[in-house]
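My structure is below; once you've seen it, I'll send some questions.
With one protein chain removed, the remaining protein chains of the complex are shown where they sit.
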Amino acid sequence: MARLTIDDLKRIKEKHKEEFSLREGGYRAKVTVHMGTCGIAAGAREIMTALMAELREAGAEGVIVATSGCAGLCSKEPLATVEMHGQPPVKYGELTEAKIKTIVKEHVIGGAPVEKLALVTGSETAY
Amino acid sequence: MEQYRAHLMICAGTGCVASGSLKVRDALDVEIRKRGLEKEVKVVLTGCNGFCAKGPIIAVHPGEIFYQVVKPEDVPLLVEEHFIKGRPVEKLMYKMPADKKAIPVMNEIPFFKHQVLRVLRNKGMIDPDSIEEYIARDGYQAAAKALLEMSQQEIIDTVKGSGIRGRGGAGFPTGLKWEFTSKSAADQKYLLCNGDEGDPGAFMDRSVMEADPHSVIEGMVIGSKAIGATKGYIYVRAEYPLAVERLKKAIKDANEAGLLGRNILDSGYDFELDVYLGAGAFVCGEETALMRSIEGQRGMPRPRPPFPAHKGLWDKPTVLNNVETFAQIAPIILNGADWYKSLGTEKSTGTKVFALTGAITNVGLVEVPMGIPLRTIIYDIGGGISKKGKKFKAVQMGGPSGGCIPEHLLDTPVDFDSINATGAIMGSGGMVVMDEDNCMVSLAKFFLGFTADESCGKCPPCRVGTRVMLDTLIDITEGRGKPGDVETLLDLCEDIKATSLCGLGQTAPNPVLTTIKYFREEYESHIHDKWCKTGVCRDLASFEIDAAICTGCGVCARACPQKAITGEKKQPHKIIQELCIQCRTCYDRCKFGSIKIGPGLKFAKAGATNAAVADATAVGGPAAVADATAVGNRGEK
Amino acid sequence: MTENGLKILVVDDESIVIRSCEIVLKGAGYHMEGALGGREAILKMEKERYDLVFTDLKMPEVDGITLIRWLRNSRPDTGIVILTGYPSQDTIKEALGLGIIDYVPKPFTPAVLLDVTRRAVQWLETRKPGAFAISAEMSSPAEPVRDDFPPAMAAELDKVIAHYKHIPGSLIPVLQRAQEMIGWLPVAALKRVSKGMNIPAAEVHSVVSFYSFFTMKPRGDHNIRVCLGTACYVKRAEEILRNLKEGLGIGVGEVTPDRKFSLEEVRCLGACGLAPVVVVDHDTFGGIDPKNSMEIVEKYR
Partner (left out) sequence: MIELTINGKPVQAEDGATILKTAKANGIKIPNLCWDKRLRPYGGCRLCVVELEGQPRLFAACSTPVQPGMKVLTDTPKLKKARQTVLELLLVHHPLDCPVCDKAGECDLQDLAYEYGKPEGRFIRWRKDKPADVRGPLIELNSNRCILCGKCVRICAEHQGRGALGFMGRGFPTVVTPAFGEILECDYCGQCVDACPTGALVAKPYKYKARAWYLDEKDSICSYCGCGCTLTLGIREGKILRARGEEDKGVSDGNLCGRGRFGFDYVHDPARLKTPLVRKDGELVETTWDEAMKYAADALREVISRGGAQSVGAIGSHRCTMEDNHMLKRFMTVLGSGNLDYSGAFGYGRAQKAWESCFGAAPHKIDLKSPLGKQAILVVDSDITVTHPVFGLNIMQAGREGAHIITSDFRETKLTRHSSTWLRNRPGTGIAMVNGIMKAIIDGGMFDKSAAEKIEGFAALAASLENYTPEKVSAMTGVPAENIAAAAATFAKVGSRLIVMSLGTSDNTKNADLVRAVANLAILLGDGPESVQIPAEYANTLGAWSAGIRPGEGGKSASSMLYEPGSVNALIVMGEDPVSSFPDGGGILRALKSLDLLIVSAITMNETAKMANVVFPATSWGEKDGTFMNAEGRAQRMLRVSEPTGMSMPDWQIIRNLSWAMDKETDIRSIEDIRKEMADVAVATEASVCRFAPARQPAIPADGNHVLLAVRDVLQHSGSMSTRSEALDLVVREAVLEIGEADAERLGIADNAHVKVTTVSQPHYSVYLKARISDELVNGVVTTSMHFPSGRVNTLVGLAADGGAAPCMVRIEAASG
């Protein structure tokens, strides 16, 4: 490592903010992919992969990705829930890779729920 | 920077490594790769989490899910359930002892819930080998502030203002120590960190050095400016290889990052820091002895005055602080003296880390605000006595220099002065909990054996005095105690405390003094009745089965190594005294408490009169000497 | 000493000299007899074989030089050492011509006599290898120590010394490195450290003996360390130690005869959460049931 200046210290701190918000439990947005047996069968794994790729590409900050068990809506799988800080959670169903990309762009980063894809808003918080 | 959806923090402290955490890590690597999760789940090795008894420990973020006692064979299930299916695995969670209810979230586990983390602020949160992660958690901000924005006096004033007292044991105000040394004029000064954690039963310093080495380094950088030292050493026990490795890496990284060494952060301050490996001598925890050791000599203490603030290492002004003390400096500088004082009591500010061990349910490291009652630590955090049906007897604090605190003093707040008032000392924070099956005379003997062995031999009160006390205690535990022994011990303790050269000798009598103070009847019973009621002292115990309680389950008979227990199934059993070797196995195994402990039989046979005792002493004399030597000697080289 | 062992004859006309030699040499395990003068010596040697003869020079009747001449003719295999007051250049020259091994100036200290004897025995050994049953004590009466310090390591050790030589207070790091390399600290290595670091040997030894980390005895292939910290103690670590001692048949600080295991006690490893703890080499075993102590060890057989 090169010699650091005080600005470097701040920069490093910033750079890692993301990871630590994860470990410290503070976040701006949380995306839960429901990965029960049914979800995986319906392709939740691919959705997860696409989600991670998109988030990485977008350089999204303050977003945590979680998995949960079956959400109970097996017919609409794959499912995901997006919770923005201070807003009610929004569930999206029958996801595809394309849909999840849109959701990341518009909802997670943009802050506006993607109405046309939303399944339900304000239900119980996923685990 | 890669992003992951989950961080799996696996503890790689000495305790967890010993329980196999690295093997779990390997299994995780394999499994995660197998499942194609390597870009989603990051596995981080952290330092000690404190909850060592339950290792290997894993915490998963987000969610703070806490897994304990994870074995490699649990890994496929864990990955499958938690990371694929998103279902935390209850089987691996902490369970409340009372109702066996699983508690998934770490901070809801009582062990963690009552803690306030300052020293251990980064435990389980960062990879100790990563300076970046440390920096990400405010690391080196305080050093930058101290070096670039604060004057020497401002640093000292802040530390003084915080009221922090040295965590090594004696509790000398850190700021004051720094101030004395800053005022000593010299061409060279030294700043030393004592990582020679030698108190048996204390391991907080090891934990900090392993889990958060940079916090120690940063505290030292700040201290070096405060006193004007340009050279420092961290003196670490060679028995702590992991701590040494982590510290060396951290020092290397900090040097490369310009946070240590020449012209730190372009502030114009230099501070060169090295790790110095101890070579196994408890007395090197004493500051003047530690300095002799760094000078390459035998670690024998020097009389004070002159104090190290004037003549320390190589006769230059020197400050020595403990690991835990240094780890607290950065937050004090960053958050201010008032923030620090907001916890704790007036004279003992801040938090203290305790190592909770012994006959307690939750063994581990806990950090709590000063001033909370012992009872809270032992019952709420520690979960009380581990063995069902056994009563709390005492808690030993301060190791060989400390003492035992009995049940009726459990509401004593943990702060320097209140603990001192009991006859124990805060020490480095080891708390060894004892239940009713522990013999206090034997415990005193254990500690005297320790100090007699670890005495450097420089002054007669310690060198010979501890040996003489040990002898007397051996006599008492082996049936050769005589009336007046307790008084002789008390008298000797007084003189040894008064005349010993260093803290080791001056405090060596404490375990004897406190056990006599609170458990004198145990001594009397050993001496007069030849009866160790806990059955620990073999010569002073006999075992019998209470037929009224015995269910005839046969557990004792199967466990008895001597086959000295007979009886029909479901009928009360009986111990054949001629075969019994008083090993206490039956007592430990019996779930019904049917084994009763009586006085030592060989003395009973002789008629436990004083005349007989005198006889026993005469007979036992030479053999006892041989025995005592065997117990105490380190074995000549 | 067996019958075919080494036999020494001390010849002097003063009985006090013979008596002193007897105390020193017999004390060190040598078989020694005395003869009061050259005549008695020849009489004795006509009856018995002696391998080594210590003789005074100035004796009435048959003097030392005469005796040596007789020995050279009649018992040419015998080693000869002269015991003498002031040896003049002439006597030295003459004695050397007669092929003596060495001489001991009188009066002499036990140390000198033992030293000369040891060297004389070595000299005899080189002539007749294996002819004498020499005990370790006799070949090095000071302190019998096993001192196999591989020469290859000497160069390695010298590098360490060279690196640390000018850093004050670095004796302990050097010793740590030496022990890391060799496994223990043989006397030869310590002498090398002493010389190289310019620190008196007594100081080096005293530092080594102070710290429990250092050992001047070779350890076994596997080193077993039993933690005797408080937490382990209250969880009956003493019993573990006792069981291991009995199981291995050795005491603390000792090595099993097959050199497989060595047993040590250690003061708190800071792994109290796992109490009671035993460490074998670098593996830590926690939560041990004392009665299973030996099971851990058996894994390393």
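Letters A, B and C mark the chains as written, and numbering starts fresh at 1 in each.
As a working rule, contacts are C-beta pairs under 8 Å (C-beta built on N, C-alpha and C of every residue); 3 or more make two chains touch, one makes a residue touch a chain.
Note that the structure is predicted; figures quoted are calculated from it, not measured.
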| item | value |
| --- | --- |
| Chains in view that touch the one left out, judged over the entire complex | B, C |
| Of B:25, B:231, B:467 or B:533, the residue in touch with the unshown chain | B:467 |
| Identified contact with the non-displayed chain, of C:204, C:228, C:266 or C:279 | C:204 |
| Chain not shown: contacting residue from B:302, B:375, B:445 or B:526 | B:302 |
| Sole residue of C:36, C:62, C:92 or C:252 that reaches the chain not shown, by the stated touch rule | C:92 |
| Where the unshown chain meets chain B, residue by residue | 281, 298, 302-303, 305-306, 452-461, 463-465, 467-468, 471-472, 488, 492, 495-496, 498-501, 625, 632-634, 636-637 |
| Residues of chain C in contact with the chain not shown | 86-89, 92-93, 96-97, 99-102, 105, 107-112, 114, 119, 142-143, 145, 187, 190, 194-195, 198-206, 209-210, 212 |
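Everything that follows uses one rule, which is that only the chains that are shown with their structure count from here on.
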| item | value |
| --- | --- |
| Graph class of chain-chain contacts, one of line, ring, star, complete, other | line |
| Computed distance of Cα centres, chain C from chain B, in Å | 42 |
| Distance between chain centroids, defined by C-alpha means - chain A, chain C (Å) | 74 |
| Geometric centre distance via CA averages, chain B-chain A, whole Å | 43 |
| Touch list for chain C against partner chain B, complex | 168-173, 175-176, 199, 203, 206-217, 228-235, 251-254, 266-275, 277, 282, 284-286, 291 |
| Chain C-touching residues of chain B, taken from the complex the two chains share | 14-15, 17-19, 51-53, 55, 197-203, 205-206, 237-241, 276-282, 293-300, 314, 355, 357-359, 363-364, 396, 399, 430, 432, 434, 438, 443, 446-447, 450, 453-454, 456, 561, 585, 630, 634-637 |
| Chain B - residues contacting chain A, complex | 1-7, 9, 36, 39-40, 42, 61-64, 82-87, 125, 131-133, 135-141, 144, 148, 253, 256-259, 265-266 |
